[in-house]
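I have a structure I would like to understand better, so I am pasting it below and will then ask my questions one at a time.
Showing just some of the chains, left in place.
Which chain is which? They are A, B and C, in the order written, and residues in each are numbered from 1.
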Amino acid sequence: MIGHGGWKWAGRAALTLIVAALLALFLLFVTLPVASLFLRISPEAFFRSLAESVVIDALTLSLATATVSTAVVVLFGTPLALVNARHDYLGREIIDTLTDLPIVLPPAVAGIALLMAFGRRGVVGQYFDAFGISIAFTTVAVILAQIFVASPFYIRQARASFEAVDRLYEDAARTLGASPATVALRITIPLAWSGLVSGAILSFARALGEFGATIMFAGNFQGRTQTMPLAIYTTMQGDLDAAISLAIILVVISFAVIAAVKVITRRSV
Amino acid sequence: TTTIEAPEETTLTVFTAASLTGAFTDIGKAYEAQNKGVNVELVFDGSQALRTQIEQGANVDIFVSASTKHMQALQDGGFMNNSTVVPFLENNLALIVPADNPAGIKGLADLNRSGVKLVIGTKDVPFGDYTRQMLENLAADPAYGPAYRDAVMGNVISEETAVSSVVPKLALGEADAAIVYKSDVSKDDLDKVTRLDIPAVYNVKATYPLGILAESPSKTEAESFIAFVRGPDGSAILTEYGFDPISAEQ
Amino acid sequence: MLSVHAVRHLRDFVLDITLSVRPGETLVLIGENGAGKSTVLNLISGILTPDEGEITLAGRTLFSSAERVAVPAENRKIGHLFQSYALFPHMTVAENVAFGLRCRKVPRPEIAFTVGNQLRAMNLADLADVNVSRLSGGQRQRVALARALVLEPELLLLDEPLAAVDMRAQAAMRGELRDRIRVAGIPCIVVTHNLRDAVELGDRLCLIDEGRVAAEGSPEEVLGMRENGFIASFAGPQAP
């Protein structure tokens, strides 16, 4: 299956070519729209946007909140996925499916749901409010919204990766004196590493792009809750081209962050 | 103008309908420039979303709605300081077409031609509701008639929930025409989209109310801000953005 | 002293074993493929849990269904060489061997020293920094053995420890293994299909058949039971 440039292959070239063409088509389909965005604006307009305070605020907020929410998702999602991958308890599949639900909720509905749960009048939020803690319309709300919508992406992939790890290695580690925590940290997680990174990237990307739940649950306050997608939306009300500039900034920065994460995590394994 | 020297900074949170994004951003800046110590925090979203947020406990001083319906709901719910709620703006519907106008639309009379791709609002959003009222007005006029209305509705290819998803479709030339508010085409977009006025006889006026929230802790500052919006400076900005301010004396 | 009584229902038969091994003694398990030899080792090291029974090692109860005790595998201090090696694929040879020491929080310089010695003793020093996925079959088995031995466990369980090791190294390792067990004075169980292992390592031989002990005794005694077909072919055409 590994290419041998120049060797004779028995009639497999045609198939390879067709597959390659189809894949190129698909790649084109995914990248062309993104590329079209770039055609629309001039480099000057792009760099001008980068210097605006709204953009700087929004970009900082987006990167900070997406990082925090991804960290929370990884912190809680990893043990959850590990438990679900390794322990067979009653109701496991139900919990597994429950954790997926946020994906199907249209984000605006997710925002309403979050308000109804954690808002000042919410099922739980009212008790927080009694202690003077309000969550909605704060930066914390942005993070919660992102956790809510992005967590399934990490958890799902983490579970699949953990399931792919052969138990034999865990058994061997235990006979060598590793406690369950050590087994998880030193054996299972490293062996599932590429899947976990991949899931974290998905989740981070989803958090960065989150719009509907954030604007509903956290509101649209510059510097506090206005992330890049909200800034893009707000700009779009007046100036489509400026909004596209912002979108390109988001795409470029995300691309850079994701690529960097891939390089860093690959090296460390 | 009076400069109120507040001992510490007051923040006024103003929930503003998305269609006022440009105008209120300018108004907010102008107001802050004149009133040191007051920080106007503007939050833009659809009126319906803002209403939901208020109902779910958002801390807001002023609500500026694009429709009387959502304001009324909040008044009925006891969220508003009812005596402060006033209509302050009018807006009219306008027909917009892409700058190069591929379907050659010159006015309402061209909307019923077959093949015209028309975008309007859904009946639940104000600009969609008013569009339907306008079509009824046209249907009642023998010059157009019910057949005209039906043909126009037959040309609708999409019923949008927000103006923000209408203008890009026109700006990119995907649709041939759309009916939105006059003010929805911003200065920046005027090179991509042409606005055609709709005769006043058929047009439907939208009224924008604003008011102070019952729970607002900064009622005096809020009143002062509203006075500014309705005063000469505010009106000038609003007019510039295509709105028709209702003067405070009425 | 290790003493085991364990019952466990397997797919085809019920495994029901009673064994005991004295310190410094090596018990060799032989038997057909699928007789349950690896399962016995798994039950002892704690990878599997018996349905019933009792396992004690050096006075500690590792498992007892009566007292509802089950010491987790990581606290049993048992060195277990798996039949399929189970080397950690994301680590180098040295890291594999160091793993157990790290779990015990041995200081780093001491780990380096101990691991270095162990690797030299097993002729693996050249391969210390090689990722285990790049080893030959026999090299893997030696690494697995080194990984178990370096912990100086209180019991050694070796599942076909020399099957993939080349002949020259086999002879050397067999000798080293025997010496180590004698010196350490710990009990040891070796599973093998190799007559030389059985004769040279085993103080006692135990034939497992369908989950039960079919014969037990000194190598001479057991290998002498020519009436048993398995032993006849194990011991080979010529008498041991």
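The rule is simple: contacts are C-beta pairs under 8 Å (C-beta built on N, C-alpha and C of every residue); 3 or more make two chains touch, one makes a residue touch a chain.
This one's a predicted model, so the numbers in the text were calculated from it and none came from an experiment.
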(message) Since only one copy of each chain type is displayed here, what is the full stoichiometry of the complex, written as a formula using these labels?
(response) A x2, B x1, C x2
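The definition used in the following text is that only the chains that are shown with their structure count from here on.
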(message) Starting at chain B, how many touching-chain steps does it take at least to reach chain C?
(response) 2
(message) Suppose chain centres are the mean of their C-alpha atoms. Which chain sits farthest from chain C?
(response) B
(message) Centroid of chain B to centroid of chain C, CA atoms only: how many Å?
(response) 80
(message) From the mean C-alpha coordinate of chain A to that of chain B, what's the distance rounded to whole Å?
(response) 35
(request) Mind checking the centre-to-centre distance between chain A and chain C? Centres are C-alpha means, answer in whole Å. (result) 46
(request) Note the residues in chain C that touch 2 or more other chains, in rising order. (result) none
(message) Quick check: in the complex, which residue numbers of chain A touch chain B?
(response) 108, 112, 115-116, 119-122, 125, 129, 134, 136-137, 215-216, 219-222, 233-234, 236-242
(request) Could you pull out which chain C residues touch chain A in their complex? (result) 42, 45-47, 72-80, 82, 84, 86, 88-90, 99-100, 102-104, 147-148, 151
(request) Would you pull the chain B residues touching chain A in the complex into a rising list? (result) 18-19, 21-22, 41-45, 49, 52-53, 55-59, 163-164, 167-168, 171, 186-189, 192
